[in-house]
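Accompanying notes for the structure given below.
For this view, one protein chain was removed and the others were kept in their places.
Letters A and B mark the chains in the order given here, with residues in each chain numbered from 1 onward.
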Amino acid sequence: MGERPVELEILRYNPETDREPRFQRYSVGCREEWVVLDALNHIKETVDPTLSYRWSCHMAVCGSCGMMINGEPKLACKSFLRDYVGVIRVEPLAYFPIERDLVTVIDDFMDKLARVKPYLIPKREQPVSDGEYRQTPAELKKFKQYTLCINCMLCYAACPQYGLIPKYIGPAAIALAHRYNQDSRDGGRDQRQEEIAATEGVWDCSFVGACSEVCPEHVDPAGALQQVKIASTVDWYREHLMPWKKK
Amino acid sequence: METIRADVVVLGAGGAGLRAAIALAEADPALRIALISKVYPMRSHTCAAEGGAAGVIKADDSLEHHFNDTVGGGDWLCDQDAVEYLVREAPKELIQLEHWGCPWSRESNGSVAVRPFGGMIKQRTWFAADKSGFHILHTLFQTSLQFASIRRFDEFYATELLADEGRCAGLTAIEMRSGQIHRFDARAVIIAGGGAGRMFPFTTNGAIKTGDGMALAYRAGVPLKDMEFVQYHPTGLPSTGTLLTEACRGEGGVLLNRNGRRFLQDYGMGPETPLGHPVLKTMELGPRDRVSQAFWHEQRKGNAVPTQWGDAMLLDMRHLGEKKINERLPLVRDMSISYMGVDPVTDPVPVRPVVHYMMGGIHTDIRAATSLPGLYAAGECACVSINGANRLGSNSLTELLVFGRRAALSAMEYVQSGARPGAEAALSAAAVAAQARIRDLMQRGGGTETVAGLRKEMMHTMEQHAGIYRTGDGLAEACGKLADLRRRYARIELHDKTNVYNTDLLQALELGSMLDCAEAVTQSALARKESRGAHQRLDFAERDDRNYLRHSLAFYHPTQAPRVDYSDVVITKSQPGVRDYSGGHK
Partner (left out) sequence: MSRRPYVREVSKSRWFLGQPRYLRYMARELTCVFIGAYSVLLLVALKRLSEGREAYEAFLQALASPAGIVFQAVTLAFALYHTVTWFNVTPKAMPIQIGEAFVPGGVIIGAHYAGWAAVTVLVLVLAEAL
């Protein structure tokens, strides 16, 4: 059972005592198989109880522990110490305001998520007593990957467009809207288009593709965004070239 | 102090809390609903449930079967009227979830698919690959976003219930981001705060599972019921305690000891079934208590597999093949590789029993009502009780839906029956006192104890004496130790005395909750001199229906050990019998 010394450089910020964030270095003995989150917990338990960060499940499904690790947006519970050499630099997720230490303010994401109506708007209402809507495995597969978003917001921290244009709705929220648009049971696309086909929706995306590269669940939000762009473009041509087909 | 006025406060925004909030919003759009959680809803631990939710849907199944499996699985400590309600409502709730968009896995004809699960005689577990809880949680959370009447208070930690004239009238909570105490006035409160597995060091439970909801009700005078029943899930990764779902075995995975023997056949769960053709309700599809206990015996016989993290057994899924593992158990594969360095496609995965679930909790009746008027509870924090002495896998996700909704309907009836809000003077005084207690904890100097130190001792005590097998001596020692820890808790001093997102304070409060719950566990366990389900006593090895076919009730005392009392089990149609997992059934 190997143990090795690990150096972490953590961005600290307490609004009550610090004018601005500063790095603090910690040297702790860590076990070989640990993840960065284990190291943070070890620091909090044995060195510095004032260190603040969010975490819960330790299995990459609750989405709490997103942070910048050596400049990359990562889940701390899935970033293995063995994959790093030298000092590990830990910062709060980029582009979000820092509440305290590694804790960010995520109101913006929560508001945007609600705006895109990420819930089923049934194509045809059916009472529960009539049983489930039928959906074939193929129809399920069409949108399944977009359901896997854990709202960890690594994609926002990877997206320079979000950093530059804070109004941009952003990858995860649009991917979730797309998830419902693609669902065979759903008929709510028109209602969602208002938000996601707007400038601050997909058209602020310049297809950097970083969101999909950092997504820990392989949701591929970049793919969703491009598909929405294509569908919205088709909508536009339909409306302008075939006005008689207007619904 | 900021005051928020609501009709119903729902505390906890996991599966049960969200289901309750939606039920309230749907039933009466005029109700003001405050949904309070110490984390954002999608962080709630429901997300970590993997296997699925049980509900009768297929033609070969019946409510009767589901009832019998559940009651027998619970070693007859379930309230059978509650189980009848659960199995009857289960299919409706699961279909409702489907209508809200839950991506349940499907049959080729488009109907929902079901999979086998431990202790169930039929295939009735609805699943969404191996992220069922995750999808249930996100479906509920996203659905909840369409209701304007649900006002969310994310990252608010509830510190005390407010009561007036013997009725629950709201609560106080700290807003984590500001450190400010808020007062929530309500005519009814629903607690859906989850379990308390973090009182043990080795658990599948996330960091947030610290029994806060249980402790809140407990301190307000509501008893905690059947707290001695703590479920060990047989298959956690030895390195981290990460859960590998029972669906691994449902899909055909088998358990081996160091000699490669499928040892469950030696513990009344045989004869051996053919590899790759799991037979329901026997061998690897036995109930969790029996399987975990079998491992304990194997360990004693020296048949366990040594790993650097201690003794383990092997979960062999190789014969399932890569395609099936990828389709049905993708998360299991990913986690085995990430956290253990073992690919289940090519190698058996070392696993060991790990604390997973609290059968016990806040004592409620079948309406999800507690003994405190205006206070309701649902989900893992509650004990209604449908799980008895041992919960069957995939009943808990169903429970939080069925009883989350039930709690909402009961609370609404109560509110509509003319329940008045509490008197301003009483609530104000109580809230100010609650605020003073937090301030005192934060500003206290000269303390000699630390949160981390006490927590470590508590965990060690629980692991040592309140595990799979227990003894009277060990439990007595644990009770003494916990009483001591509770005393020492009063001498804790925080390192962090600032307001904004103070996790030192948060952890101190969580530790307080866990200590109270832990004492209820060990005292109830000490008092139950029999072995039943997940509560196994080496000094009382047999089930004793004459004396203990009863629910234990632990009543809080601020400075002394809880008083343990008992209440009757509701039996409607199934008399206590022998739990048979020998595969003898047809």
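What we mean here is this: a residue touches a chain if its C-beta (ideal position, glycine included) is under 8 Å from a C-beta of that chain, and two chains touch if they have at least 3 such contacts.
All values derive from a computational prediction rather than experimental measurement.
Per the touch definition above, the residue from A:126, A:184 or A:226 contacting the chain not shown is A:226. Contact with the chain that does not appear here is found for just one residue of A:28, A:87, A:105 or A:198, A:105. By the touch definition given at the top, subunit B reaches the unshown chain through residues 177-180, 498-500. Residue positions on subunit A in contact with the hidden chain: 13, 15-16, 20-21, 71, 94-95, 97-99, 105, 137-138, 141-142, 158, 160, 163-164, 206-210, 212-213, 220, 222-223, 226-227, 229-230, in rising order.
Convention: only the chains that are shown with their structure count from here on.
Distance between chain centres (mean CA atoms), subunit A to subunit B: 27 Å.
Listed in rising order, the residues of subunit A touching subunit B in the complex are 1, 14-17, 33, 44-46, 48-64, 78, 80, 99-101, 103, 105-106, 110, 113-114, 117-120, 122, 126, 128-129, 131-137, 139-140, 143-144, 147-151, 176, 180, 183, 185-186. Across the interface of their complex, subunit A is touched by residues 39-40, 42-45, 47-48, 92, 95-96, 98-101, 103-112, 131, 134-135, 138, 142-143, 145-146, 154, 177, 206-208, 239-240, 242-243, 308, 331, 335, 338-339, 450-452, 494-496, 498-504, 507 of subunit B.
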